[in-house]
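Mind having a look at this structure? Questions to follow.
Shown here is a partial selection of chains from the complex, left in place.
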Amino acid sequence: MTDFPPIPKDDTVLVLSHMQNDFIHKDGKGARIAHDQMYGTGTMDRIKALVAACRAAGIPIIYHNETFRPGHPELRETRGGYVRGTGRVLGLASDQMAIRGTWGAAILDDVAMDPTRDEFAIDNGKVDPFTCTEFEVLLRNLNRNIIMIAGLACNFGVEMAARSGNERDYGICVVSDCVDRFLGDYTERTLTDLLPLYGRVETSDVLIRELESQ
Amino acid sequence: MTDFPPIPKDDTVLVLSHMQNDFIHKDGKGARIAHDQMYGTGTMDRIKALVAACRAAGIPIIYHNETFRPGHPELRETRGGYVRGTGRVLGLASDQMAIRGTWGAAILDDVAMDPTRDEFAIDNGKVDPFTCTEFEVLLRNLNRNIIMIAGLACNFGVEMAARSGNERDYGICVVSDCVDRFLGDYTERTLTDLLPLYGRVETSDVLIRELESQ
């Protein structure tokens, strides 16, 4: 067991992963993917509390959104089908989901961005926030080096952000009760057995308390 | 279930992940990590057969090696310990493992590189072959777009190569009986439930047969 110092409010960014209408809102085209996971388990309420605590502590927020150009040119079938990925497998192109500029791609009202402070959205046709986006540009301009991750999906966007951030020597903190269990007990074991190898895995109440006492 | 065309011998590279003395050889400093996994299960024999089939089919091989400069400057403790990663957690620095130029970092004799054909090694202080290495330089100069992955560790180097290659639209093929089960049944489920989302997961006998009939 590793002892971590309190999450430092002056070196941390909150990353909200894929909190978009098409995946989570009851009217979203992909509501089947995560609506129940987020609203049927108290997860959304905990995320909202975490967002409020981060705002009170002056922590910037980056919304990592999975979005596409019309026609989903980012998800073409190539190499005889050997190029897959969750965007293709979950049918985002065939179901016309998360197209930029549409309601489906937009951030859920329940965690709406506050444009009066350091809150930014990045668009990404893939699931790793580091690979082909302005994520790291923002991290470096904000001069923050620890990413605290909540949202969807624990085994895809969240786990990839943790792995890929670790590759680049960013600090990692996954908020274990602010993510889904899309793959059931496999996801549960990802949280207990795998993600602690890449950084801290902690519940939101502990992290909020740490933020409040700095 | 997805039907894949036969693995194309003119668009594929075999990636051998972390087949190094310190992790696998009985005398390696980290033999505890993977010696039994590789030699006690027939896995090494299957990898050797796969290597032979790839050579016969004219498929290039890239050895992805986890190696470090003396003193392991790539694994310093930073950000109050929030920067972890398997290199740090498995004690590679404290145990002075996989230092470049030493026997421990070198490729296992059982799968030695053949320098007379397109076989290359890349050194990497991290586990993603794409992030900070010449892996993609070689892929592009070889003009190959599908990576067939075998070796160590299924949930670390292998899974990260699959995820990160998919981010960049490379085709993925994980050879399911040529990798370890370091995390036991969790690894087993990674092979059945997770990795098929990123590409093809197939046993070596099927792949070898496909190569032989092209």
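For this structure, a couple of remarks:
Labels A and B are assigned to the chains in the order they are written; within every chain, residues are numbered from 1.
One rule holds for everything that comes next: a contact is a pair of C-beta atoms (placed from the backbone, for glycine too) under 8 Å apart; a residue touches a chain by one contact, two chains touch by 3 or more.
Please read all numbers here as calculations on a predicted model, not as lab measurements.
Summary of assembly composition: all chains derive from one sequence, 2 are present in place, and the complete complex in the structure file consists of 4 copies.
Just so we're on the same page, only the chains that are shown with their structure count from here on.
Computed from the mean C-alpha positions, the centre of chain A lies at a distance of 28 Å from the centre of chain B.
Residues 2-5, 8, 11, 78-86, 89, 126-128, 131-132, 145-146, 155, 160, 163-164, 166-173, 183, 186, 189, 193-194, 196-200 of chain B are the ones touching chain A in the complex.
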